[in-house]
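A protein chain is absent from this complex, but the other protein chains hold their places.
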Amino acid sequence: MIEPNSLVGNSVQFETLSNVWMVAIYPLIAFAIIMFGRWQGFLKTKPVTAAIVVLSTLMSFLHTLGVFNVYKEIIGITPTIGETFHWLHVGALHMDVGWMLDPTGFMMLFVVTVVSALIQVYTYGYMEEDPNFHRFYAYLALFNFSMLALVLAPNLVQMYMFWEMVGVSSYLLIGFWVSRPSAASAAVKAFLMNRVGDFGLLVGLLSFTFLTWAFWSGDAAPGLLSFPALGKASEYLMLHHGTAIFSIVGLLIFLGPVAKSAQLPLHTWLPDAMEGPTPISALIHAATMVAAGVFLIARMYPMYNMPGGEMIMTVIAWVGGLTAVVAATIALTQFDIKKALAYSTMSQLGYMVMAMGLGAYAAGLFHLMTHAFFKAMLFLASGSVIHGCHHEQDMRRMGGLHKTMPITAWVYLIGTIAITGVLPFSGFWSKDEIVAAAFSHQTLLYYIAVGTAGLTAFYMFRTYFMTFTGQYRGHHEAHESPLVMTLPLILLAIPSIGIGWLLSGFFVTDFPSFATLITAPASFHHHAAHHINWTVLGTSMVVVMGGFAAAFAMYSPMRLLDPALFVNGAKPLYTLFSNKWYWDEFYSFIARQVYLTVAQVSAWFDKAVIDGLVGLSAFSVNMSASGLRQLQNGRVQSYLLVFVLGLLLLSAYTAVQWLN
Amino acid sequence: MTDGLVLDTQFLKFLLPELCLTIGVLMVMVLTIAKTRHNADEHGALAVVSMLFSLGALALLGYNFKQFVDTNPSLIVHLSQPFLGGTLANVPEPETFLYATIRGDFLSYMIRGLLLLGLVVIIPFSTKYLEKRTAIMGDYYLLVMGATLGGMVLALANDLILLFVGLETLSITSYILAGYLRRQRASAEASFKYLVYGGVATAFFLFGTSLIYGLTGSTNLQEVTQGLLDYSAMTHPTLVLMVLMVMATVLFKLSIAPFQMWTPDVYEGAPTPVAAFLSVVSKTAAFALLIRMFSYAFLGFADIWQPVMMLLAVVSMIVGNVVALKQTSLKRLLAYSTIAHAGYMLLGIVVLSVDGLSSTLYYLLAYLFMNLGAFAAVLYVENAIGSDQLSDISGLLGKRPGLVLGLSVCLLSLAGIPITAGFFAKFFLFRAVIAAGNEHMWLILFALLTSTISLYYYLNPMRLMIVGEPSKVVEGLAPSSDTPMPLTLATVATIVLGVWASIFLNATDLTARQLLASSPPIKVEPPAVSQHLLIPAPSHQDQAALHGHQ
Amino acid sequence: MIETSPLLQQLAFWILAAVMLASAIGIVFHRSIVYSALFMLVAFMAIAGVFALLNAPFLAAAQIMVYGVGLTIVMIFGIMLTGDQPFRDPAGKERSVWYALLPLAVVAGLGGVLSLAILKPAASLNATNGLFVAQQTADFWQTALQTLPGAQALLEDGGLSHIAMLLFSKYLLAFELASVLLLLAMVGAILLALRTFPEEEQGAVTGGALQADGATKALSAGAGSVAGAGQAAKEVVQSAAGAK
Partner (left out) sequence: MLDVGLYHYLILAVALFSIGLYGVLASRNAIRVLMSLELMLNAVNINLVAFNNYLHLHDLSGQVFSIFILTVSAAEASVGLAVLIALFRRTHSADMEQYSILQG
């Protein structure tokens, strides 16, 4: 790690670099102002509240930009920089706090700040009527702070803290409409599912720490669980404890991303979390929180992607691949526009995780970036539709909105094309790299990836056709959203179209490509910066076109084919998909049946051994408590008797000790 | 002795905080007499101001500290260790004043600071409590400041007589304070019980002290320590009784089982701020007494008192935590929690190591804020709903969110949940006990076991307040989001102390090192650089191999 | 005083000890609390005598003043204020005999252990009866009077000036703190014992109390007087120091 104070440069530059942590502080300040500011009047008005939050995010963005410039100029583009302070320095324990930045971190900062800022602008239009407008903005700022601080964390300990904070603030946001029971239960579900993952993560981190304790102790040792030292620590772990333990620890840590990025089997919270306000769906479920899981995998790369870590990588790749295809199949059958987008998010996250598991570090993160833009845009567009249709979410009661909401329709179309991965749009570049990586590593995953691309094309165009073409099927007159909501959509459309070819290194050669900017730390599988593989490209194009054609045939106004034909023709499959592969039922089965059975068995066991150890110890604690309370009879003379008796017994005790 | 009185007035400078406090006592007294109608706020403000003056004076006393820093630049490095790294080579010899009856070491500064800090927090919430219940306010401040004065003298005494007078000033004023609400039967009863129990304990202390005087012919702690060294190799029952009698009294003040039985009754009957005072300020002073007597004067008799105190520490943890499970009154629950915490804190002292002593001092600091916070919250709850019964606080979250939040943080800290000061206090303490030797593992075992038990009764009130159905009293309450200042202060301090533990640990470490370095019989070994938690540290070659490429 | 004939001294000790223990037992066991108070007076006087025997004339005087006069009177005030029938023990349901036996056993145990501990010969010191080496051989006083300042002071004025000197030099802080303590105790005693303060009048608790308010005031005055006696003792010392 290059410490800033070893840099040659003027003090202004140094200041800029070492103040990077301020990026996370601006939203915190905004949060504090709104939450604790006791001012009335001016500050309490809605525009000012919104402006404070948006401004704080903009400040974060500009600060990131400034830092990036300095960084680029004085130390080049790839090294990791950071600064840490001893937080706890007791005995062998060196726990540090501070910040760390590398290209991956910069990428995350840019994505988070840009997307957040636009969503916060959009929120002003969407939430204007809400009585708890201020609280909502405060939560947004809090969430932003947690997310940015998570990105800046220099070690796993600090990252874990903000990981939890992201969880908590997302819980607050999802359950924002507390009066709706479904929102409250969705929030609880999100929280619980994430708890399962976080528990795995915590156990993983703790076992990692204890198994490599010797590595972290000593005077010259690095700060506990700091990222730059993670590779060495992993080698230590592998060397001293073997591959099996290593893999278990790695997979336990991976449970965190599984829950946070909604991968199988801990994914069920994500669709339910669509109960939150739509800007939240856009912020949390497209660009930031779910991306944190992928980001953690990236940060854990020194451990996962090393000799002996193949098992972990394989599991990650397969979890991602399966999530991609399962989510895509479920998305085929959804009628709720937000639910459809939610499953599409899950599917795209599957792509990213799969890419990470395949060793395609840059591809996975590239997809994270492009996806953040176009998926945020799609969600916001769907929010605009919902807003315009008077809080109607069912696509069966929409249609023909192209006429009434032209801007929304156009950006939605752009987003759809981007996500399907049609050539010039951003989704193409990133998805193509992932598919290519699968092609060169795992044939089966390649087929899954390509197949999913086809499914994606089908269900995305299905939503587009159902919503924006044909006849309007709703009751209330739809209307276009105000400028404050459409402007962010238009702004987001720009990177959705352009960021891909800009950073792919294919067309614009004087700008460094994403793959050269973002390189895996201590990479074992060097996934060669590949050139476009025409076979792969051709195949996926054909499949995507197939998906589009099918959607066009079934859902465009022309109605060449009746969807019911397929629904009835493949009844079992359709039922399976529309019931979301019965995951929820599976969990309730576990909760009800398995748990109940286990509970009955253990109840029997408990009864059988109630006179045994467990019962006895509880009983004895209870009895001794009662007994000791009896002694406390309120008479001070008894107390004194105990005093003197105690003294006598203690002298006898000492005498006995002496006799020995 | 017959040369006439020649006093070196140097000691007056050292006693500046005590003088400020005494002047405060007199000023409050004059105010009480002069005003026919008592105004609680004026008295309280005056008391707080004099406390602050006293604290300021204590800070000014940095003069010898500053001198020391000037001559030992390495100290700055040491104090800023959390940010820079570095070690302290040596600690200064403590000074003595006034015919060596006063001892100006870091411990005396630290304990006096703690006492004053505790009182500064207690006085504001006392006012809120008492003005609802009695019309006589001025005398309260008088007494509580007098008690603190006694505690402060206890902390700086280097002489048995001074120690005794300080102890009794603290005790007698505490008896009066416990009965301050004399029109309530419970308060008067608590006071009387405390007085009888405390009187007997004092008699035992004095009997033990008279034996010390008989053996050494001196009342000066240094001479006593030297004198007792001659006897430390002997096995004679008089020595055992001498040590045990003094110990019983000190442990009575600390409410360690089996000398703890007065605690719940007195805490329940006494006015809540007085209970807070007893559990924090009085206990801190008692720790000073314990350290003075056992980590210093009786160090030669460690083989007598060490096993006994270990046993009693464990017994206290068990008794405090187990009986607390059955309590229905919050104040009584806190009283039992106090007993348990005293047990934990005692651990750091019985292992007789720098780390142990230092972590006990840090524990005291953490305990001061978290326990005061808890008591303050209970007091405001009592003020709001007129009861401290667990069944009555149910569902309080909806009506008093600020109070519930503050109380929850303090309870979590008492339970030792991470990022709070309570967690770090326990963590450092257990670490120090383990580091002191493998034979202490059973202590840790019990400590962990009882900590687990304690989770139940700390979390139970939180569960009730947060998810419980509102009780009748709570339902009739008008909602308010007020968070009282003392509670906020204590809560924030609980978090801050946890997060910035390193800074405070350095100060306590210095104190402990000076204390044990100046005690004659046991030479303190420099602490090992790498004390490991569970797994042995790698050798130097390993380290080099591990970090060679960095 | 030091030259008192040993025989007379010994005789005095035994008589004083017998009186003291007998009256102490009287305090604890006599059925009437008033008699107990009188026994207490006797016990305190006997203790004062013991102090005199131990070459502590100032202490003996202070004992008579503070305990013999002050405290006994306060106790009698207390008895008057708290007992409707002071010549009998408070009525109530009978206590089990264990309430007397158990303390007796414990106290006997403690007393026995303490006496045995004190009397147990210490092997490593060449003494016959315990840890404390009694030096009073025949010529002890001769050497003591020449070498030890404490003994010289005793010979001079019964130790008064020496004690005064100690109080105002070495134990100055303890002395001052003790005055603060007495002040606080006086405030506290008045506070606790007074029936009503002017501030409290409107909310005065009615009924029950048997005593006239004047009696309460007398008691608090008495409590003050005990504290005052302590002060008086100090004033004596002060004047002694001044005389020096």
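Each chain gets a letter, A, B and C, in the order it is written, and its residues are counted from 1.
Following the convention adopted for this analysis, contacts are C-beta pairs under 8 Å (C-beta built on N, C-alpha and C of every residue); 3 or more make two chains touch, one makes a residue touch a chain.
Predicted, not measured: the structure shown is a model, and the values here were computed from it.
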Which displayed chains the hidden chain touches across the whole complex: A, B, C
Contact with the hidden chain (one of B:T32, B:T219, B:S353 or B:S454): B:T219
Option touching the unshown chain, where B:G44, B:G104, B:G118 or B:G179 are the choices: B:G179
Contacts of subunit B with the absent chain, listed as residue ranges: 1, 160-161, 164-165, 168, 172, 175-176, 179, 182-186, 188-193, 195-196, 199-200, 202-203, 206-207, 209-211, 213-214, 217-219, 264-266, 268-269, 326-327, 332
Touch list for subunit A against the chain that is not drawn: 629, 632-637, 640-641, 644
Residues in subunit C touching the chain absent from view: 9-10, 13-14, 17, 20-21, 24-25, 27-28, 33, 36-37, 40, 43-44, 47, 50-51, 54-56, 58-59, 62-63, 66-67, 70-71, 74-75, 77-79, 81-83, 89-92, 95, 99-100, 103-104, 106-108, 110-111, 114-115, 118-119, 129-130, 132-136, 144, 148-151, 153-154, 159, 162-163, 166-167, 170-171, 174, 178, 181-182, 185-186, 188-193, 195, 205, 208-210, 216, 219-220, 222-224, 226-227, 229-230, 233-234, 237
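Everything that follows uses one rule, which is that only the chains that are shown with their structure count from here on.
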Chain contact graph, described as a line, ring, star, complete graph or other shape: complete
Remotest chain, subunit A as reference, centres from CA atoms: C
Distance between the centres, which are taken as Cα means, of subunit C and subunit B, whole angstrom: 32
Chain centre separation (subunit A, subunit C; CA means) in Å: 77
Where subunit A and subunit B are represented by their mean Cα positions, the distance between them in whole Å: 45
Per-residue multi-chain contacts in subunit A, two or more chains: 645, 647, 651
Of all residues in subunit C, the ones touching two or more other chains: 113
Complex interface listing, subunit A residues touching subunit C: 637, 641, 644-645, 647-648, 651
Partner subunit B, residues of subunit C touching it in the complex: 113-114, 116-118, 120, 122, 124, 130-132, 149, 153, 161-162, 165-166, 168-174, 177-178, 180-181, 184-185, 187-189, 191-192, 197-200, 203, 205, 241, 244
Residues on subunit B engaged by subunit A in the complex (per definition of touch): 81-83, 85, 192-193, 196-197, 200-201, 204, 235, 237, 240-241, 244-245, 248, 252, 258-259, 261-262, 264-265, 304, 307-308, 311-312, 318-319, 322-323, 325-326, 428, 431, 435, 453, 499, 501-502, 505, 529-538, 542-543, 546-547, 549-550
